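Have a look at the structure below before the remarks.
Heads up, this is only part of the complex; the chains shown haven't been moved.
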Amino acid sequence: MDFDLSDEQRMLQQTVSQFLDNECPMAKLRQLFDDEIGFDPVLWKGLAELGVAGIHLPAEYGGSELEILDLAVVAETLGAHAAPVPFFSHALASLAISLAGSAEQKKRLLPALASGERIATIAFSEESDGWLPEQWTLAAGATLHGAKERVEAAEHADLFVVGLAGGKLGVVDRSAKGIEIQRVESADRTRRFGRIHFENSPVEILAGAGIEAARRVVDVGLVLLAADAFGGAEKLVATSVAYAKNREQFGVIIGSFQGLKHQLAEMAIEIEPSRALYWYAAHAQDHAPGEASRIASIAKSHLSERYSQVARDATEVHGGIGYTWEGDTQIWFKRAMFDRVMLGTPRLHKNRAADLAGW
Amino acid sequence: MDLSYGKEIEAFRGEVKAFLKASWPPTGEAAKGSKEEQLRRFRELAISKGYLGRSIPRKYGGSEQAPDPLKGQVIQEEFAAAGAPMEPRGIGMMMLVPTLLDRGEEWQKEKFVRATLMGEIAWCQGYSEPGSGSDLASLKTRGELVGDEWVINGQKIWTSSAHEADFMFCLVRTEPEAKKHAGISYLLIDMKQPGIDVRPLREMTGGAMFNEVFFNDVRTPKDWIVGNRGEGWLVSRTTLKHERNSIGNAGQMTALLDALVATAKRRKIDGRPAIQDPEIRRRLVEVEGYIRAHQYSGFLQMTKDLKKESPGVMGLMNKINSTHIGHRIAKLAMEILGDDGVVAPGERNLMGAEMDSDSTWTNYYMATVGIAIAGGTANVQRNVIAERGLGLPRDVAADRSK
């Protein structure tokens, strides 16, 4: 038994972490956070050069052909750094093409995605609660008419992988006609949202697989969100502990007040064990297909709820500064809001996990 | 038990109603001049009737009424119903005036109290500093007596409305050799002078209710000090003599609950109005249980006030209790918002017209964390409840600061 990361996975995390420390330090992160657009192509390109854009894609198209766990450990690291990059949506959109595309489509589309040269995103959600393939209603014809909500990186993506009625997947190019993108202000400014309207927009269907491909894309997405949540939550515990060790009040390091110590201990208890939960959920995507969907829903609902709460706790621990825009905590607080909603709220995924258990 | 206000008070209510009907909004002669002049005339009239400035002696512009929480409550209710202005809101009436009345020099009272009551001057508070939090003993802003003036250097934070204030009441370290609390004085500072730099402090919601204030050789006359040198900490703790209003906060909570119910009727969960979802319904009732307990507990405290009895431990827990309730409301709101629980926070319009919009709720979801922090963290309040309320021994770590 070896329930741990491999040396390669650790190195991957370390490489990404070091890159972000260097290329996206706090000042840079804040700048992008405050920026109107919030996207830095150079930062994305640098990350892509580390191979991050194609971890999970077949080697023949320039990917590393690694497992979902490899993708997830990168998501954890990006979560810890609150990295303002469209990694999540790009990974899912490219995964969708590699799962459901024809040989020709893969050959044509994947290389530029694996290298990160082009950015793809997913457009799944419609009205409320519309994240799951069974819920998609946008009609799949030669052209699309309708709208998709909560599309991450809508403004800087080159390609949209669109969820269609019957759990089908389609690809729409940014340059296609009839596309209108509306910016949607959301709390998390490290991952921006847009609304996409399609008006007679040509779409190519990914006909190589059925609804199970779309389900797998969603399941992998849930794992990546769980991993992001773990990375962010653990970071908040760490920064809260560090703050408590440094800050003095009443002439005493506040971290020596038992009341605060116990709160910090409880924060750690809520978060720490779930590292193994997201690992297992990621592992299951490749090695335990029978439970892959269910454990993905459990991991996402569990971790996004823990992250949301620990973000509130961490803000309180940081006192006044935690509540300011200038403070760092708020950036993770808002990422927790994104992770909670993206691909469906904890409620939706608890319902799904109960259904999948046959209860 | 009698939840009516009683005959005497209802008669008083009648008087207030009649007064307001006649006087607000101003008509005829009273409606002449600028808005400010009308407001000033109205306040003077209301003071002359004993409705405003009740805790302030006549010679400083008040109406000097015997404290009566019920009358205070009735005045509040009726003025609110008529949309009539009361005393100016803000920290000046709430904190500076009671402090001056208790500890100020005669000339200070004369100069500042009436003008504050009439809304002619506005105040901001200079207590918190970066890194000082609940621990005022660690303040670093210095004041040095140079000739007839204090020369002040340093920085204050969490100063609300500093950009609109005329004056600041401020805690400043004037006795560098004295330890902690003992070296602090309570100074009054004119905000309209060079050397003062007011910068907005942006909150995580995007709003900016607060400011940072930087002092660079700021000056204030030697006698603009309240209490003696080094007594500032004591002076700042002067008990508020205001007629207590324990009910106000619960009223806000009830309004929030109403807004949440409205939101639950508007939003859908699982394809039907959220208000029809059994779990949401039960959670709304659960929150309502807490709010009702808080609200009736306010009735009880007002009654104790009326009887001049101590409210006991109950009186110490209003703030943390409403903080807890705020967290509950915020989290339930997120549940109801569903997929829109990540919309950018909107204007801080929690009591206004758009109270039930999605972005107001994400705002509230963040603001409730801020509320927990403002004015002393929850842990300090827990200690106060444990020690002063339950009679538990002081903890050793806290004792060190003595």
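Residue numbering begins at 1 within each chain, and the chains themselves are lettered A and B in the order written.
Here is the rule we go by: a residue touches a chain if its C-beta (ideal position, glycine included) is under 8 Å from a C-beta of that chain, and two chains touch if they have at least 3 such contacts.
Predicted, not measured: the structure shown is a model, and the values here were computed from it.
Colleague: Express the subunit copy numbers of the entire complex in terms of the labels on the chains shown.
Modeller: Composition of the full complex, by label: A x2, B x2.
To be clear about the criterion, only the chains that are shown with their structure count from here on.
Colleague: Rounded to a whole Å, what is the gap between the Cα centroids of subunit A and subunit B?
Modeller: 41
Colleague: Mind listing the subunit A positions that touch subunit B in their complex?
Modeller: Going through subunit A, the ones touching subunit B are 125, 128-131, 149-150, 184-188, 193, 247-252, 256-260, 263, 308, 312, 315-316, 319-327, 329-330, 333-334, 337-338, 340-342, 344-345, 347, 351.
Colleague: Over in the complex, which subunit B residues touch subunit A? Could you list them?
Modeller: On the subunit B side, the touching residues are 128, 130-131, 133-135, 137-138, 157-158, 180, 201-204, 206, 267-271, 327, 334-335, 338-345, 362, 365-366, 369-370, 372-374, 377-379, 382-383, 395, 397-398, 400-401.
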